[in-house]
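The complex is shown incomplete by one protein chain, all other protein chains being positioned as in the whole.
Presenting subunit A:
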């Protein structure tokens, strides 16, 4: 019933009300409450490495500090505190700006940094990239929102999204009033993707009167971690051309790969290798960020999107939308430059940079294994290996009594499980329902980010809780 208030919930934009973003939803809010009450909480709800003790790499931070306070470089003592290549690199980036990090840059980002991103793409893929088609953004999420905003006109426009997915996609599509068209990844075949499922989803959506306009894929996957093969990517590309879809490649975890059978290949590289009939046809947009990899600089908010084969007038419209926000934050842009153009062999800072980055990458690889094995050692839990990204997404086979208890408590079964886990162990996760999952299955997403030192204890804690939970709700003891 309307309260008579101006901002009565009844009067709010319905799309806002329907939007859900579980990564910072119910579980996280409860965890925060418990933390305030003094309980020790281990936050594994979001891919936020520095919050769990991962250190920033030294060289980028040295450059950032000098860019923030350029007067330091006028001081004769500066050489005592900063290596010469950090000082030179800071000068390089400051020269790119028109007035230092405090001035709005070009709305698409500093041309100098965009050129460095293009060079990175060329070096990574072997195909040239045009800086004019690269827009820097305050984190990749803003770029995703911008592209989806251009794509979605009304609720009859649909975007294909993998299930399970990173809920930025579901939330943003909802906020924009569009329709999410799900395509299911197959847990039994390592979260594999089958083009037949894509076709089925599209056909079904069209039957309902939805115009399917885009296809999102996340590689390496979030929350699922799987790394796509070149064949997968070719199929995706051909499918999108056939069905006239914009292909949206979320590749933010490209630097987080923990097995060697399926290294990362960019969608763009595969596209360019498929000959001009295809390579000039498909509208592709690729996203990347400074938040993941081994840098883990989430708090900087640095990202980019690269457009391939977009109509020039569409690029202009996207530029216009970027200009309304004036410019992305400049130090985040510099962090992006530092990511794509790191110290090279021969640079003074190279050995330390190499040592720091390798230590993190190898440790992530070890933790991916520890966590997967740890979950698989638990009763009624099955977990695919984390091939890439930063998460573990085990399936928990909940007994009927647990499902009934959840219903009684007014919670989805995996939410119920995760809340109990939180209250019992302090481990804050995100229930699988936050990402979407096959009907009747339940999952939990945690990150592989707790330190290697803490991880055995955490897995032990989880195992004990799970055993107790399964025992409490075991079918043999149920009253049903």
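Keep this in mind: a contact is a pair of C-beta atoms (placed from the backbone, for glycine too) under 8 Å apart; a residue touches a chain by one contact, two chains touch by 3 or more; residues count from 1.
Following the convention adopted for this analysis, contacts and distances are computed from a predicted model.
Asks: Tell me the UniProt name of the left-out chain, picking from "Translation initiation factor eif-2b subunit beta", "alanine transaminase", "Glucosidase II subunit alpha" or "tRNA pseudouridine(55) synthase".
Replies: UniProt lists the chain that is not shown as "alanine transaminase".
Asks: Touching the absent chain in the whole complex: find that residue among A:328, A:413 or A:432.
Replies: Considering the complete complex, A:328 is the one touching the chain left out.
Asks: Quick one: which of A:21, A:127, A:264 or A:350 touches the chain that's been left out?
Replies: Candidates A:21, A:127, A:264 or A:350; residue touching the omitted chain: A:21.
Asks: Identify the residue among A:38, A:102 or A:440 that touches the chain left out of the display.
Replies: A:102
Asks: On subunit A, what residues meet the omitted chain?
Replies: Counting over the whole complex, subunit A touches the hidden chain at residues 3, 5-9, 11-17, 19-21, 23-25, 46, 48-53, 55-56, 58, 61-62, 64-66, 68-72, 75, 77-78, 80-81, 97-105, 107, 138-139, 141-142, 149-153, 168, 171-172, 175, 195, 213-214, 235, 238-239, 241-246, 277-278, 283, 291, 296-301, 310-311, 313-314, 317, 320-321, 323-332.
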